[in-house]
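For reference, the structure is listed below as structure tokens.
Excluded from the complex is one protein chain; the other protein chains are retained at their positions.
Then we have chain A:
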């Protein structure tokens, strides 16, 4: 294989392995609602807490605490009310599974 055709094949591969199933694609899109503030590329240290790479159940637990008013918040309690429990679970799972959206974990 020449370098060029190998590269083309690799680019193709990079795509096919990540063609998202509809549910996963929807979860990814929902999680992209959060990254303007919680970007995994955000510089450290950062006033806004980093959430990518936290375990899913911990993220979900925090989100539920914002919803019930048990966690102090300036904005998160208002944001979580825009999502159902199922949607928050989708988001938490996606964020936990993809610490780096550049899919570097491949």
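The rule is simple: a contact is a pair of C-beta atoms (placed from the backbone, for glycine too) under 8 Å apart; a residue touches a chain by one contact, two chains touch by 3 or more; residues count from 1.
FYI, contacts and distances are computed from a predicted model.
Asker: What does the UniProt entry say the missing chain is called, choosing from "ABC transporter ATP-binding protein", "Sulfide dehydrogenase (Flavocytochrome c), flavoprotein subunit", "Putative ABC transport system permease protein" or "Protocatechuate 3,4-dioxygenase subunit alpha"?
Answerer: Options "ABC transporter ATP-binding protein", "Sulfide dehydrogenase (Flavocytochrome c), flavoprotein subunit", "Putative ABC transport system permease protein" or "Protocatechuate 3,4-dioxygenase subunit alpha" considered; the missing chain's recorded name is "Sulfide dehydrogenase (Flavocytochrome c), flavoprotein subunit".
Asker: So one chain is hidden, and I want to know which residue out of A:42, A:65 or A:97 touches that hidden chain in the complete assembly.
Answerer: Going through A:42, A:65 or A:97 one by one, A:42 is the residue touching the chain not shown.
Asker: Mind pulling the chain A residues that touch the left-out chain?
Answerer: These residues of chain A touch the chain that is not shown: 1, 3, 6-8, 10-12, 14-15, 17-20, 22, 25-26, 28-30, 32-39, 41-43, 46-48, 74-75, 78-79, 81-83, 87, 101-104, 106.
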